[in-house]
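Working notes, structure below.
For this depiction, one protein chain was excluded, whereas all remaining protein chains were kept in their positions.
Think of it as A and B in the order they're written, each chain with its own count starting at 1.
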Amino acid sequence: MKTIGLALTLVLGSTLTGALTAQNVQARLDGRVSPEVQRAVRSIAADAEARGLPVDPLVQKAIEGAAKGVPADRVIAAVRALAGRLGEAREAVRAGGVAAPSGDVVEGGADALNAGISARQVSDLVRVSQPPEDPALTLRVAATLAALGVPPKQALELVQGMISAGRSPSDLLGLPGEVQAGVARGATPAQAAAGLARAAGGTPPGRIPDWVPPGQQKPRNPHKP
Amino acid sequence: MMGFDPMVKRLLDGELSLAGLPPELRAEGEEALRLVGAANRAPVALSSALEQRVMAAVRSHAASPGNRAWRWLNTPREVELRLRVRPWTVWAGALAAAAGLALLLVGRPASGPGPGNEARGGTRDSVFVRFVLYAPGAHRVAVAGTFNQWDRSAALLVPAGTSGVWTTTLALPVGQHQYAFVVDGARWVVDPAAPAVDDGFGRRNSLVAVTAQGAHL
Partner (left out) sequence: MGFEGEATDAEVVRAVLAGDVERYAVLVRRYRDRYARYAARMLGSRDVAEDAVQDALVRAFDRLADCREPDKFAGWLFLILRNRCYAERRRPQRQERPLDSTDEMFASSDRPDGAYEQVERAQALERALQHLTPEQREVFVLKHMEGLAYEEIAGVTGATVASLKMRMHRAYDRLRELMKEHL
């Protein structure tokens, strides 16, 4: 019963906003993409809009493709694939316990899927992101970690570990930078992530050591200028 | 060949003395001590020109237009500043492909976003992000991304001194952005210091996340 009610609202709502969105999409694509791409993207966007999915990323992707000189058919294929991912992401977010996710969270989910995180893992991430945690942020950080080469399973463990240790959103946002710092020291992304997960409950990494090599306690006498 | 006996290893670690080893391990212990005894502890002297080279680079970095911003950051401001610098990969500079790193800072933009910049909302929702690219030999460098509709001419970088470094500072709205550098109008280059994702067209885009706390990978 509730589902039907929701679906009706969506259909009714979209009739009103649908016209606005279509105009908006056209305005944004005019002059930036070929007519063929514009036609196809308007259609895909209208469909996405009707399903309650965010439209902006689709328009962005089309503009990006045109700017990069990509042939029309590939642009359209990419936009269609993105629409599919957005739909899949929304289902995964819903399965994680958020009944009516915002566009941000759905986009975050789509980014995570694009980075190699599975739908099931997206659901898990959403599930642990209870307030004050923001699922959009959690998903974005996980996606970025995966984009750095951290295996999805470890990216999840790291993010979940940080959340359960009560670390702040700023600390979460800093994770990709810390992983990259670990990689610069010679670790693999997986090793760097594992190291951070171990430290999640302890002091933040990057502590400056208080070390002077023995036998060199005094600084060298600088030459007189 | 077998490794050293665990007791011999403890000898090397300084936890045991040679006399503390059982007689049958003494010979092995002496062999092990010869090994670590061969470590050359002589100080290594580097060339005297090193100081000149370092100071020359330091002066040039301090004087370049991009670094006026660096100096500004170190004077007290009312706005809280948090400076995050990514691990640097400019040392891959021997490659023909450009390497990039972004210097990220938080602040209230003194003026509105630059021309061609479509920052959403007021200045409260914008964060300055500085893009730096090492591209010696390039004639034109731009950064294009979701924040400027992937326009190749909207955000040109300017050379900082003669070091081959190009830079620009943009006010980006809060949110997740994808971007890439465009070298000489045609070559799309990701930022190797940033995470990269599939762009759906067979290439990759760099990521930057902008929040009220600052910009992050």
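In this section, contacts are C-beta pairs under 8 Å (C-beta built on N, C-alpha and C of every residue); 3 or more make two chains touch, one makes a residue touch a chain.
Note that this is a predicted model, so its numbers are computed, not measured.
Participant: With the full complex in mind, choose from A:A22, A:A50, A:A77 or A:A184 the residue touching the hidden chain.
Facilitator: Result: among the candidates, A:A184 touches the missing chain.
Participant: Need a quick check: the contact residues on subunit B for the chain that isn't drawn.
Facilitator: 1, 3-4, 6, 9, 12-13, 31-32, 34-36, 38-47, 50-51, 53-55, 57-59, 61-62, 70-71, 73-74, 83, 85, 87-89, 91-92, 94
Participant: Touching the missing chain, which residues of subunit A?
Facilitator: Interface residues of subunit A facing the absent chain: 181, 184-186, 195, 205, 208-223, 225.
Going forward, only the chains that are shown with their structure count from here on.
Participant: How many angstrom lie between the CA centroids of subunit A and subunit B, rounded to a whole number?
Facilitator: So the centre of subunit A lies 22 Å away from the centre of subunit B.
Participant: Which residues of subunit A touch subunit B in the complex?
Facilitator: Listed in rising order, the residues are 32, 60-61, 63-68, 70, 74-75, 78, 81-82, 107-108, 111, 114-115, 140, 143-145, 147-148, 170, 173-174, 176-177, 180-181, 183-184.
Participant: Which stretch or stretches of subunit B touch subunit A in the complex?
Facilitator: Those in contact with subunit A are residues 84, 86-87, 89, 144, 146, 149-152, 176, 178, 188, 193, 195-201, 203, 207, 209, 211, 213, 216-217.
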